[in-house]
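The other protein chains are all here in position, but one chain of the complex has been omitted.
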């Protein structure tokens, strides 16, 4: 395969290049969301960060992992953010999208898929599709929420909720990659509402969802005024390293065992 | 509400008793699975344990949490166990079941639901339904995988994978509650196959699903021969205490905030 | 197959025992409902009776019919009872559940299925699934509403509607098997409302469904105060004999003809 | 309402005539099937007979029941006849069609629906839709399988299975209404195969479906050579009278009770 | 194949005649709609015209194209006409109907399908199904909106919108084939409302749909008072000739290339 670019992008390849690459390559698919991120962050925050990390991780592995990067799926499941604005797919729709993409790309020749998710609301669907599709097709699917990959040495300020939503952490990351998209003057210095039940385990193992919690919490988990581009850059690098390590490990684990 | 039994069971109540209880009670629904559990455990292991823990937790809270225990949903998503036998619902079917139950019980008057899950294959669906249903109905939904509730002081032997599948942990638990259902003579003393990629995070944040892994691993995660009913009893008590604590906390958190 | 129990229960078997039994056994699945049964009967009346009859019928045939009894599906289609309380699956959901169970158990090795239904609201769905699934899979499916099996010599009091809903008949049956679940003091001695159009054919061949009829009729078809545990026991025995005869005949009819 | 025709046909009315008629009229919908009917009957036998009986019944009631006759739905669920030829809707598709028709006609103003079914394969779906739709909309739905309406004095010859499929009964009826469509020279004088398990209750209350039974039985239930147009005419009159009586009774029962 | 009729009608054939004809014949399926057509035309206008043109086209080709004419599907997607009355299938239901019919008739032996559509609201669904089904099955599907077939020399009066909806064109056609169904005294001589955005491309390539436009336009596109049966007859002949030409061409194009 002769690629015209340092990393292979599915959208930029021709059909013959794809045919050459598919059987031995890992198809990397970033998945984002378009939804309210407080008064200061852009709606596409999750899409931006998923795509940024996935792209950087593919680049970081370019010498060792044959990967093909698919266009980011910009829309995810954000029904819970409709109180304040989102372009949202219902979970069944998102599941159909991911299933169809894997199915058609498998027909195209790919056998290994690596999904980089950028949004908590997509988490269950991404994992469910990965479990289901392998009962239907002879494929391997790796999934990672970029914010959970790797480990971090960056100190977390008091009151910050990592990763949280539209708080110190995400704001720092967007400041690092697209500072002009952050309305720093609007970044909250205080919590916008009560702590959302959706955002933590009140006791170990317990998750609570309740109607209206996102609105009650003001749609952010923690103040963002202290966000810092330097910390953002370092944390982004840490997560990118984690995703790159995950991609590498996925490649190694599935290269031999992969069946047809 | 005058109940005929120490704990209120939805199936045993009359319609008027339900009408009296619904608005202020938490509806507790255990969810299991019927699937292969190695050569020594019965297919309904997950259903048995989910029901056992949920019932004991409701009892433990009977003085403090007004709860109504629904009949265990005995079937779950076990598509990945069909290589060796299961009665399985596809994820979309299980999601429809859970959604319909919450929806109809909400029409009946309940506003708060607490789902006690007994099977890893149900995890994403249970959580997805809990997130989705609160965007549709004015309800609160707590979810807990019983094996993740609370904490444990019980020492774990070398080679055991907790909770795992059909290994030391689950076998000990079934030995504690229904020893006659365990074919101890068949309990494996060695791993039945390679370690399944489904059973661990190869690096932090990475989940891997691959066609055929359950078969390659022999369908169990770790040897069961060292399983012990005493340890099982203690661990079951720990988990029950954890679920009871989660139920209590859920009740406290949603009692006031619950909206109509 | 060496079973640990007098009747083989799917949930109690190991995967190897299931593998041994599946090809030549009939899988028996009881199906119930959780719904209002007047002011005196418990919500799980239909589940209780379907499970009781199915279990007794399997026992009665244990020497002649190789059967494996699956866990009762406790929830059915009770949308029409939501006026007064139910945990209900919509018809499409129930159809998906039954289809998935047959499909996965067929993958597991079973070729013959016998569905014992305990609830009128499930009737069409149960029969529809049985007709459909044989156009998809090489299986045989027998279905029986337990109240229609066999014949009865028990005299029916004036005003009783057999089987009816929550009236003399069902109340007698529950009194026979779980008397402590009947609030006899609440058992109506008069009709609770107008005769429901849903409950009879006004002229031969005509069925009428009308919005609100279940509420107008008070949710029961006939008075229950005269219910009698002795009659209940005898009628239950008659129905059990009928279901056992049906199971035996199903086994004989499908044993030879069954194709793969 | 001034109609241009002796009976009101939905398809022939204008929107204003429909608007005038809808609130107080019964919408009558015949439902058929296009499927193999042995070597001698046309594929549209069920559609023809459903439409014939429904039309005659509406005419018979024209002085007493305000009815509007909708175009016959010519296609039904015939998946079990695909071994020898059919134009078939899957059950879920047929259910969607019937639900959509009732829903849209209710928006148009109708509140009462009377479904005249001509095909056994549609029976469960027709009844299921009638039960479901009244939990969704304030409507009344009457359903009748035309062959079960009324009573019959016509003697049945030995070996005939009434109504059966493509046997003495249906052949007599088609001979009565469209004799030129019957290939009498091909009408079987002997059974074409084994008696189909689908065609009878082996013991009371038992229904059996088995893969391949329709093919094994040759696709007809009983010989047709003795079919007789005179008997067909008399039996058709009997069924028409039964359907007319059902329609009249439905009108009386739902006229007053109908709610909005 | 010996047919009893000059043109082969699927509904009139026996299973053996269908079996003989299927492999080499084109299955012709007309599709209509039942919906408001102004104050003067009957609801089944589209069904009537699609069936009339399809039948005449099959007759016109009877010497050259082996065709089998299926019963018209009388109901289509008319959700946009519910403001004034329709019996409508939602698009997904109509797609399921068409897909099921092609699928079952392909199982029956047909490989080539020709859909004659009579209603604008069905257009996208008909074409979508034709595109989709060939990715699933080895079939060829031709589709034609009868009003777009062939060319016309008939002069169009000022203010007429061809084909429009319930205006000069459709009224002329119904006058030609079933004049007794037209309430000529009600035929509008002036537009009934504003020009509907749905009815034209405001600029090349732009289609606009807006809530309420059909009501605002009065449900017709142009006045019908000048409708003329002679013009209707000529235009119907032109369209029939166009559909016959399309059927002939479809037969020629797919006869050789058709694969199994």
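Per-chain numbering from 1; labels A, B, C, D and E assigned in written order.
Keep this in mind: a residue touches a chain if its C-beta (ideal position, glycine included) is under 8 Å from a C-beta of that chain, and two chains touch if they have at least 3 such contacts.
No experiment lies behind these values; they were computed from the predicted model shown.
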Shown chains touched by the missing chain? A, E
In the whole complex, of E:79, E:154 or E:228, the residue touching the missing chain would be E:79
Using the definition of touch stated at the top, determine which of E:132, E:186 or E:237 touches the missing chain. E:132
Could I get the residues of chain A that touch the absent chain, sorted low to high? 4, 10-16, 18-19, 22, 34, 36-44, 47-48, 70-75, 78-79, 82, 84-90, 92-93, 96-97, 100-101, 104-105, 107-109, 180-181, 183, 186, 219
At which residues does chain E meet the chain that is not included here? 79-80, 82, 90-92, 121, 124-125, 127-128, 130-135, 137-145, 148-151, 197-198, 202-213, 216, 242-243, 245-246, 249-250, 253-254, 257-259
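The definition used in the following text is that only the chains that are shown with their structure count from here on.
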Applying the touch definition from the top, give me the chains sitting in contact with each of chain B and chain C. none
If a chain touches chain D and chain E alike, it appears here: none
Chain-centre distance (mean CA atoms) for chain C and chain E, in whole Å, is 48
Going by the contact rule already set, what residues in chain E reach two or more other chains? none
Is the way these chains touch best called a line, a ring, a star, complete, or other? line
Chain pairs in touch? A-B, B-C, C-D, D-E
